[in-house]
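Below is a structure I'd like to ask you about.
Of the protein chains in this complex, one is absent; all others appear in place.
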Amino acid sequence: MTPRNPQLNWHGELIHLLSIEGLPREIVTHILDTAAQFVSVGDREVKKVPLLRGKSVFNLFFENSTRTRTTFEIAATRLSADVINLDIGRSSTAKGESLLDTIANLSAMAADLFVVRHGESGAPYLIAQHVAPHVHVVNAGDGRHAHPTQALLDMYTIRHYKRDFSRLTVAIVGDVLHSRVARSDIHALTTLGCPEVRVVGPKTLVPPDLAAMGVRVCHSLEEGLRDCDVVIMLRLQNERMSGALLPSSQEYFKSYGLTPEKLALARPDAIVMHPGPINRGVEIDSAVADGDRSVILPQVTFGIAVRMAVMGIVAGNEA
Amino acid sequence: MTPRNPQLNWHGELIHLLSIEGLPREIVTHILDTAAQFVSVGDREVKKVPLLRGKSVFNLFFENSTRTRTTFEIAATRLSADVINLDIGRSSTAKGESLLDTIANLSAMAADLFVVRHGESGAPYLIAQHVAPHVHVVNAGDGRHAHPTQALLDMYTIRHYKRDFSRLTVAIVGDVLHSRVARSDIHALTTLGCPEVRVVGPKTLVPPDLAAMGVRVCHSLEEGLRDCDVVIMLRLQNERMSGALLPSSQEYFKSYGLTPEKLALARPDAIVMHPGPINRGVEIDSAVADGDRSVILPQVTFGIAVRMAVMGIVAGNEA
Partner (left out) sequence: MTPRNPQLNWHGELIHLLSIEGLPREIVTHILDTAAQFVSVGDREVKKVPLLRGKSVFNLFFENSTRTRTTFEIAATRLSADVINLDIGRSSTAKGESLLDTIANLSAMAADLFVVRHGESGAPYLIAQHVAPHVHVVNAGDGRHAHPTQALLDMYTIRHYKRDFSRLTVAIVGDVLHSRVARSDIHALTTLGCPEVRVVGPKTLVPPDLAAMGVRVCHSLEEGLRDCDVVIMLRLQNERMSGALLPSSQEYFKSYGLTPEKLALARPDAIVMHPGPINRGVEIDSAVADGDRSVILPQVTFGIAVRMAVMGIVAGNEA
């Protein structure tokens, strides 16, 4: 039995989290179940558990993201780990050292877990292939490829509010083409048995061949939202707005921005999600972002628990 | 009984420290008394108390100040809190996210305490109005408005050396107009019953209407220093020196720089204070800064204890 999936060991246990694609449903469910136990840690007087005490977690952010780095730092700290933040832009990598030499050096410092954000798709895989057996890798976003912890916290949020995936209709709205969040969410929803996933946006950002991922492509927001249970809004990157792919942010908002009127097409109990940071008045109206259907801030809270669960699980399994 | 003061809860307890203005004298005294208990922690073999164990303190420095941030980081660490330093200039705020969205997101990560330095006056008030009841805000300097922990450590230092405020003459020398330290010190001295506060400097930096704050305005350093017990020198900002408000730093030093000769006009046991970092030869002569009347370094030591006291007190009170 060859473990083709580099995320799993010979016993089928999770040793790295690189992508949702290829993860067995039981593992996704196990992460969500474990996260449920950690959600309450944030409400305690002493917000810590000793699970990773004395372990060294390295935050390797080759691409800057203060927010995501902070969530991992908090999650690791609440597991009692020691966290080292590496400002990679200023480190030896800038002196011409290769990615693998940097990793080999940090591993030799007795690292236990690397949290990796990288601008190039696949970088966390490359790292996972080269680390020593006692070292674990968690992908915190690589290129346009994957953002698995975001997808897991999205699944946690959906499960929290909707209980069951088997009858849900979920719409993912915006720049699906360039979004690692969208890709990971689609894989996660499919894995968990969600029967209908819609991707919604203009043809430049939601090309017809996305249908090959098993989703329904909608170029009209009205069509995409009708009777859906969950709306996942994507952040419109600034570089797209000023580029050739879109006319202007006002035009975009007119067609694809989520307003209370548009949201009325969804089910009355539909929830609205967003990975943040939100662009008010571009992809989402403030009345929706701050409204009673928005679960954007609970997503952030659940995100800490989900990252605690992922780090706790991988660090507990030997390669 | 409506608590108009956003710093206090319905029981009149401190829940945020935003400004000295409006703080009851008992609360100022309570902070100083609590700090006195923490001063000895710095001399211990293990410099820690478990008061904030498992709490998350976020250093939100929208305006860079390594020194002040470091004092809060040390204070929080000695209270056993977990400290997250946010490099705001590089974070989502730079991506166009609003201040309140940033705060809402960080609060959702189960933050307990925000230490906020911001270039705009009032930003910590705005934040305090929008955080959840379990979250506390400490102002680490906002615009030209207030720097309450600096004023509290100044009061601690004065009380340490002079015991009683009721007979003191205190001179604050320099750019009083633009100084949040001066404003906070004036409020603190008035609150603690100091009978004479003098503000000393050229008319461009100490305009006559400052007298409305209940202080005596002096445009001559000699007049300002005569028979005073405490001299608080302010840092002359570089941008003022090269601007239209002042002729040159040499000229300034000639008129308002504190030399041993000028200091001889004060009482023989007068102490000299400065919030740091000092500009030697601009606002203060090295012979004074390093002399036996200088308490500039004890101010730094007391500053850690005062910040421990503030964080410990606010975190212990529910909104």
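First chain written, first letter: the chains are A and B, and each begins at residue 1.
Convention: a contact is a pair of C-beta atoms (placed from the backbone, for glycine too) under 8 Å apart; a residue touches a chain by one contact, two chains touch by 3 or more.
This is a predicted model, so every value here is computed, not measured.
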Residue of B:Asn9, B:Thr204 or B:Thr301 in touch with the missing chain, whole complex considered: B:Thr301
Of B:Gln37, B:Ser121, B:Ser220 or B:Asn238, the residue in touch with the unshown chain: B:Asn238
Selected from A:His16, A:Lys55 or A:Arg180 as touching the chain missing from the view: A:Lys55
For chain A, residues in touch with the removed chain: 53-56, 82, 84, 86-88, 90-92, 95-98, 101-102, 104-110
Contact footprint on chain B, counting only the chain that is left out: 42-48, 64, 66-67, 70-71, 73-74, 77-78, 238, 276-280, 297-298, 300-301, 303-304
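Keep this in mind: only the chains that are shown with their structure count from here on.
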Averaged-CA centre spacing for the pair chain B and chain A, given as whole angstrom: 41
